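Of the protein chains in this complex, one is absent; all others appear in place.
And now, subunit A:
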Amino acid sequence: PPGFRTALLRLSPTCSSRPRAQRRHAAHFAFHPDPVPTKYGPTVKMNLFQSITSALDNTLASDPTAVIFGEDVAFGGVFRCTVGLRDKYGKDRVFNTPLCEQGIVGFGIGVAVAGATAIAEIQFADYIFPAFDQIVNEAAKYRYRSGNLYDCGNLTIRAPWGCVGHGSLYHSQSPEAYFAHCPGLKVVVPRGPVQAKGLLLSCIADENPCIFFEPKILYRAAVEQVPTEPYHLPLSQAEVVQEGSDVTLVAWGTQVHVMREVATMAQEKLGVSCEVIDLQTILPWDIETVCKSVVKTGRLLISHEAPVTGGFAAEISSSIQEQCFLNLEAPIARVCGYDTPFPHIFEPFYIPDKWKCFEAVKRMINY
């Protein structure tokens, strides 16, 4: 893991005073805040990293066994998600580990096996692979292989995820599909602060090991009103964020915001009504909500930042094709990252931006 990590989010996306060649590409999405939630009590304006802190704060306050650990979490984390927690709850509950991802996850499994609540942080999703064995062979199979004598259901692994404009190969990855092939895990990605807090609290409370991917480009960019008290949003439940009748658009994380823009463009330029679905949980995923939508619209576009081959869109696509064959009026489209490593200077050409998605909608309509 490199030393560049903390520098990643400091620069603003646009900087017009610089020479043209130095100018950064504009953000590829516009964050859409949710309506202010009313049913969970008072709200405060939070960005995504603050809503994570709020969820962790609620957890440490209510569960005396809960501990938070990882690389550099003690001083507040390189993305500020754990700021203040060590001072508030003590250094035996919020602490740094040695720099070793397989150790972090193995340690977290052990904490959970002993019955305590373990919230492990992997500094970037790109660095979760050293812990792949502990996650896939151990965490995911603990309950099954022991006949439910032992489990590590109290383990949650959080990791910053997704592209960030200039993260290149190892600060941009979206590894959810690697884990989607692993029975026993839950994999969750929120699209904004309200979902982040509610889904993270659900992951922590869930009796299964969960991986919670936080779109790091939203840590500061996404701001909305978030309830200060704890609340839970259900896992394995997709959310229809915008209803429509002609095409179903499925995405998760930042890409949901891209899809919302695509829906607006499709309406304005093509007169096409899009239904936008935030999948939220990758595994086990909510096939029912997607099916229901596709039965209605007859067309499906799935988009993710991760490479297309073996990406989770393939799973959605083939499942929907099996279940909704008679309703489909066009081939299911996948607009994803290319089958290359995530590039540095070519990021604007790499990502499945709104123009690529818009073009796919257009073709689908004209099929």
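The rule we apply is simple: contacts are C-beta pairs under 8 Å (C-beta built on N, C-alpha and C of every residue); 3 or more make two chains touch, one makes a residue touch a chain; residues count from 1.
One rule holds in what follows: contacts and distances are computed from a predicted model.
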UniProt protein name of the chain not shown, from "Cns1/TTC4 wheel domain-containing protein", "2-oxoisovalerate dehydrogenase subunit alpha", "Trafficking protein particle complex subunit 5" or "Claudin domain-containing protein 1-like"
"2-oxoisovalerate dehydrogenase subunit alpha"
Pick out which of A:27, A:83, A:287 or A:330 touches the chain that's been left out of the picture.
A:287
Option touching the unshown chain, where A:102, A:273 or A:327 are the choices:
A:102
Absent-chain interface residues of subunit A come out as 65, 67, 92, 95, 97-98, 100, 102-103, 105-116, 118, 130, 133-134, 137-138, 141-151, 153, 183-184, 186, 207-208, 236, 284, 287-288
